[in-house]
Structures are given as C-alpha cells and as structure tokens.
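Here's a structure for you.
Only a single protein chain was left out; the remaining protein chains are all shown in position.
After this line comes chain A, so read on.
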Amino acid sequence: MRIEYFQLIDRVVELDLAGRKIKSEALVPRESTIFEGHFPGYPLMPGVLLVEAMAQTAGWLVVALNRFERMPFLAAVKEAKLRTFVTPGQRLAIEARLEHDGSGYAVMATKIRAEGKLICDAMLTLRVLDFPNPEMEQEVRDLAARIGLKVEAPADG
C-alpha cells in the first residue's frame, strides 16, 4: 500500500467476471506520515482511506468488466460502517461485488476483512465515464499491470 499516493491496493487476488466480483489485498504500512497525525502516539488507518480502499477495489472490477473502455469515479458512499480499528502492519482482504450495472453508473457492495474478521463495509455508487485523456488511460493500465489485474481481450476483438 502506497498510502500517501492513494494507491491502496497491493494486489488483485481474485477476479470473477462471470460472478461480477473481485478480491484484493493490501498491507497497511508500519510507518507513514499519515500516522503522525492520525493519531500522535496512537496510529490508526483513517476510515476514509478504508472507504477509498473499497472504492478502488470496486473500481478495478468496473475497469475489468468494461475491459479498460471506461473509468469509474466514486460518486456516493452509503451504509458505510467502520466496525473496528485498523492499525499499522495489518493485512487487509478487500472484496467488491457488482450489485447493479446501470447506465453510466455501477452500484457495488464492498467489504474489508482482516484475519477473517469484518472490518468495514459499504454500498458504493461509481460513475462510469470515458477516460478524461489518453495519459489517464495509460496510467490506469500501468497501475492495473502493477497490481496484477489481468483481463483477456474479448473473443471478438
């Protein structure tokens, strides 16, 4: 996890396009400037970054389902529950499932577990838009390669 760069996912560990779900993992760093402020002497992974980790995992599923044609943007966070503290050094298992494939948006059910225990969950709405520019598209492709997101080309393409 490169937390200061908002790269919260280390690796995609399972991608099930037919089942419209994905699993990723991330290791919370032991040290980060973020923990110097949140909180001094009591480092905790900020809840908003847990939500971001769920959003990124959900987003990679959207990217995979549309085969890098379009890009997701977080639009709404609903029913978010941050159930327990996350501390430096914990390994997170993140899941997302496509709840609804709308026109220009996707609704995703997401959750994070650590050592099998449910840490947090939320229902997220992502807008799905064209890439704003070719550089952004390439950035997404490069990042996907780094985290091991592999999507086969469509049979007809």
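Convention: contacts are C-beta pairs under 8 Å (C-beta built on N, C-alpha and C of every residue); 3 or more make two chains touch, one makes a residue touch a chain; residues count from 1.
Everything below uses one rule, namely that contacts and distances are computed from a predicted model.
Taking the options "Acyl carrier protein AcpXL", "Branched-chain amino acid ABC transporter permease", "Voltage-gated potassium channel" or "Cardiolipin synthase N-terminal domain-containing protein" in turn, only "Acyl carrier protein AcpXL" matches the UniProt protein name of the chain that is not displayed. The chain omitted from view is touched by exactly one of A:Gly41, A:Gly104 or A:Pro134, namely A:Gly104.
Within the whole complex, the absent chain has one touching residue among A:Val48, A:Ala76 or A:Met136, and that is A:Ala76. What chain A contributes to its contact with the hidden chain is residues 75-76, 100-105, 107, 125, 127.
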